[in-house]
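Dropping a structure here in structure tokens format, bear with me for questions.
The other protein chains are all here in position, but one chain of the complex has been omitted.
Letters A, B and C mark the chains as written, and numbering starts fresh at 1 in each.
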Amino acid sequence: MSDPIYWPSFFFLLFAGIACAFAIAVVVSSNIVRMAFYLVMSLAATAGLFFVAGADFVGSMQVLIYVGGTLVLLVFGVMLTSQDRFISMKTSRFELGMAAGVGACLFLLLLFAAWSVPEWRSLSREQVDAIALEPTATPLGMALLGARVDAPESPDVAGYLLVFEIISVHLLVVLVGAAYLARAKRKGSAIAE
Amino acid sequence: MAQFLIAKDIWPWLAYTLAALVHIFLLLNLVAVGALLFIWMERKVSGRIQDRLGPTRVGGKFGWLQTLADGIKLLTKEDLMPEGADAFLFKLAPYVSFCASLSAFMAIPFAGGQYPFVALHMNVAVFFIIAVLGLEVFGVILAGYASASKWSLFGAMREAAQVVSYEVPLGMCAVVPVLIAGSMDLVFIGDRQAGGFWNWYVFHDPFTFVTFWVYFTCATASVNRAPFDLAEAESELVAGFHTEYSGLRWSFFFMAEYGSMMAVSLLASILFLGGWHGPLPIGTGLGLTFENGFWFGFAGNVLGTANILLKGIIGVTVMMWVRWTLPRLRIDQVITTCLKYCVPIAAMAFLGATLWQYALPNRVFFGLAEMRPQSYAIEEVLPNRNSQPADAKPVSVTAELNRTNHRANIASLD
Amino acid sequence: MMPLFANILTEPVGVAHYLVVGAVLFVCGALCMATKRNAIGVLLGIELVLNGANLNFIAFGSRYLRDSQGTIGLDGQLMSLFVIVLAAAEAAVALAIALNFYNSFSSIDVDQADQLQG
Partner (left out) sequence: MDNLPTLLMIAWLLPLASFAVICIGYSVPQLLGLRVRYSTQKIASYIAVGAIVFGFLISAYCLFGIWLPEHPLAASSHHGEEQPDELAGQASPFRPTAFAEEHSEEGHKHATNGPPLYQAGDWYTLARFGSLKLTIGYYIDTLTIAMFCMVTLIASCIHIYAVGYMHDELHDVTDHEVTLSNGEHLHRRGRFQRFFQYFSLFSFSMLGICISGNLAMTFVFWELVGICSYFLIGFYIERHSASTAANKAFIVNRVGDFGMIIGLMALWSTLGTFSFGDVDKADGTKERGMFSMLHEQSNGYELAPTQRMIDFDASRQSEGSEPTNGQWLLFVAGVGIFCGCMGKSAQFPLHTWLPDAMEGPTPVSALVHSATMVAAGVFLVGRVYPIFTPEALLVIAVIGCITLFLAATIAITAVDIKRVLAYSTVSQLGFMMLALGLGGWVAGLFHLITHAFFKSLLFLCSGSVIHAVHSNDMRQMGGLRHKMPITAYTMLIGCLAIAGIGIPFVLGFSGFHSKDVIVEQAIHFGQTNGGYSWLFVVVPLAGALMTSFYMFRLWYMTFAGKPRDHHRYNHAHESPWVMAGPLVLLAVFAIGVGWTLPMQMPGVLSRLGVENLLDTARPVGQLGNKHGVLLPNLVIPDEHASHVAAVKIPAGWSAILVAVAGIAGATVVYLWEVISAASLRRYLNLLYHATWNKWWFDELYDFVFVRPTLAISRFIAFALDRGLIDSILHSFAWIYRGLAAVVAIVGDRWLIDNSVDTVAEKTWDLGLTLRSVQTGQLRQYVMFIVVCTIALFIVATLWWRFAVAG
């Protein structure tokens, strides 16, 4: 029994709409806390897009790390620096216009690029329905450990163990670095003005 | 459920809509009615702990209508907003919290088997729930900021620091059962523990035993319950982040809080305490499985749902018990507990459980018992030293994954 | 050019649709970086930009959006995982820098951070 509405597309439209709307809201808004809130909504909707594209693990990661972690950090920053005059800082009208023009150019350009390759258009409904569903978490985990179970027929597809390790170390370094940068200054360090 | 309806020749869009409505109805009721029950329970429990009776006036001997009366009071209360508040965010904040708390229930299975009782059967459910529960803090922060009150702001900041910190050990602890089961699918994890309490992951090995307690501590902290309720420390911050709230908005925060408590308790019972499986395999013993027919399995699942809800309620009760027993910690003590104790213990337990699993792959109950032979194909995904022949190619893995029919979440979308 | 929204509700979406959403996020992020004077606002813009890029990775790696010969497979998801993780790291460092900046200037206006002016 066929369905007039193709549901993944429906959810794509839903999430894409939310993501784009809130992304634009981020730009338009001038209140920093609201911007953060819009961003969260946008990112959460992006996570939904990930789910629709079949990347459930990445979507969860997006929610967990970005929305749950990064943005809490951001809000934290807002709190620490929240004084009324910083909450909303206006930019000059000229700059806004300039940015809008350039942004429009960039967007048109990207649109052009996205639409100029025929292979990037949709598949037909039958083709998509024929694709078997595959969970992604296990292959992703194996790939991070250096084994590509998703591409067994081409053994030279690289695993990501080294990258994984490098990023782990990188994270550690970053944590140390951030703690160092944000540490309480010793007494007597001059504060400007 | 949607598949079931489609199989009964119902239009897919109608089937999906119906299924969604039923799920939403059930879950909303669980959270809302649960909150009613828990608020009443909290009062009774605290009363008993403090050697008094608790509510008795409304609703007869047990005061069981007390919360309903409270609800009516809250509904009729004036909805106030401070003058300097950010109106948009102020109004939005309780819903954000509540939505986050409610969404977590979306992925929690209440019974397993071939047709699990779950709104959204996710392959990465554990991750999803932890991630979504973490979103609850966002509503709290927005509330704290938007209230334009320093008490609220303080509460919200504390909450932010606390939740961000406690998500680390919480995630680590949750990963341990995932590691042992070899999947993040909660239905799968729950069904792995079928067959009696000796199969529960809390008793899997000493490390999971430790992990369970660390998990429960961190869960208590991440839902802001005493002794970690710094965000609403009424002795210091009036009422913390919800100082300026009243009426229905306020009650949304409370529903979110009790919902989260229930959610983490349910998660704990699925991850560690066998989920919908009782301490003794009574349902299976009576033949209530899907192998014997759909309705047998359905009855078994209803039994399992009762089982897991009972476990969840017990978990919540323990949290209440803790709340009325222990004094509140200072913020530095809270963070110390997390970073100096919970994180290292969780990390060690994780490592230990890994090694244990490597050394004794098919043992349960502290390694004393052999695991019941189960033909879970996911075992072959993980390099199992005992069962996998040395020359097995990873080619088979994808096939196995296909065969196991772990529905990717997109399945629930189309 | 094929109409974008003609039969979008009845037919599957393709990579191009995702790319359009990604472009919107990217441009919004870039604009955010270019127009916000608040350092935290700039950071929000960066997050948006990264998300736009992530969306593209996911789209190119997805098996449902185009025939499987053309996808970059799991690499797309892996890349976006790395981007997410590194974005978290970057946010931590950037916040630390912002705090430091605030400590030094009692302000988070990036326009004041022009010590590097030539």
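Quick note on the criterion: contacts are C-beta pairs under 8 Å (C-beta built on N, C-alpha and C of every residue); 3 or more make two chains touch, one makes a residue touch a chain.
Owing to the predicted nature of the structure, the values given are computational and were not obtained by experimental measurement.
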- [ ] Mind giving the shown chains that are in contact with the missing chain?
- [x] A, C
Task: Hidden-chain contact residue, picked from the options A:L13, A:V28, A:L106 or A:L171 - done: A:L106
Open item on the list: Need a quick check: the contact residues on subunit C for the chain that isn't drawn.
Closed with: 30, 33-37, 42, 110-111, 113-118
Open item on the list: On subunit A, where is the contact patch with the chain that was removed from view?
Closed with: 95, 98-99, 102-103, 105-106, 109, 113
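As a convention for this text, only the chains that are shown with their structure count from here on.
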- [ ] Name the graph shape formed by the protein chains and their touching pairs; answer line, ring, star, complete or other.
- [x] line
TODO: Report the chain whose mean Cα position is at the greatest distance from that of subunit B.
DONE: C
Task: Gap in Å, rounded to a whole number, between the CA centres of subunit C and subunit A - done: 5
TODO: Provide the C-alpha centroid distance between subunit B and subunit C, rounded to the nearest whole angstrom.
DONE: 31
TODO: Could you give the separation in Å between the centres of subunit A and subunit B, each centre being the mean of its C-alpha atoms?
DONE: 26
TODO: Can you tell me which residues of subunit A touch two or more of the remaining chains?
DONE: 4-6, 8, 54, 57, 61, 69, 71, 73, 76, 78, 134, 136, 139, 148, 150
Open item on the list: Which positions in subunit B are in touch with at least two other chains?
Closed with: 410
- [ ] Over in the complex, which subunit A residues touch subunit C? Could you list them?
- [x] 4-6, 8-10, 12-13, 16, 19-20, 23-24, 26-27, 32, 35-36, 39, 42-43, 46, 49-50, 53-55, 57-58, 61-62, 65-66, 69-71, 73-74, 76-78, 80-81, 86, 89-91, 95-96, 99-100, 102-103, 106-107, 110-111, 113-115, 117, 119-125, 127-128, 131, 134, 136, 139-140, 143-144, 148, 150-151, 157, 160, 163, 167, 170-171, 174-175, 177-182, 185, 191-193
Task: Touching residues on subunit C, where the partner in the complex is subunit A - done: 1-2, 4, 8-32, 34-41, 43-45, 47-48, 51, 54-55, 58-59, 61-68, 70, 73-74, 76-78, 80-82, 84-93, 95-100, 102-109
Open item on the list: With touch defined as at the start, can you tell me which subunit B residues reach subunit A in the complex?
Closed with: 6, 9, 11-13, 16, 86, 88-89, 92, 122-124, 127-128, 130-132, 134-135, 137-138, 141-142, 145-146, 153, 156-157, 160-161, 163-164, 167, 171, 183-184, 378, 381, 393-395, 397-398, 401-402, 406-411, 413-414
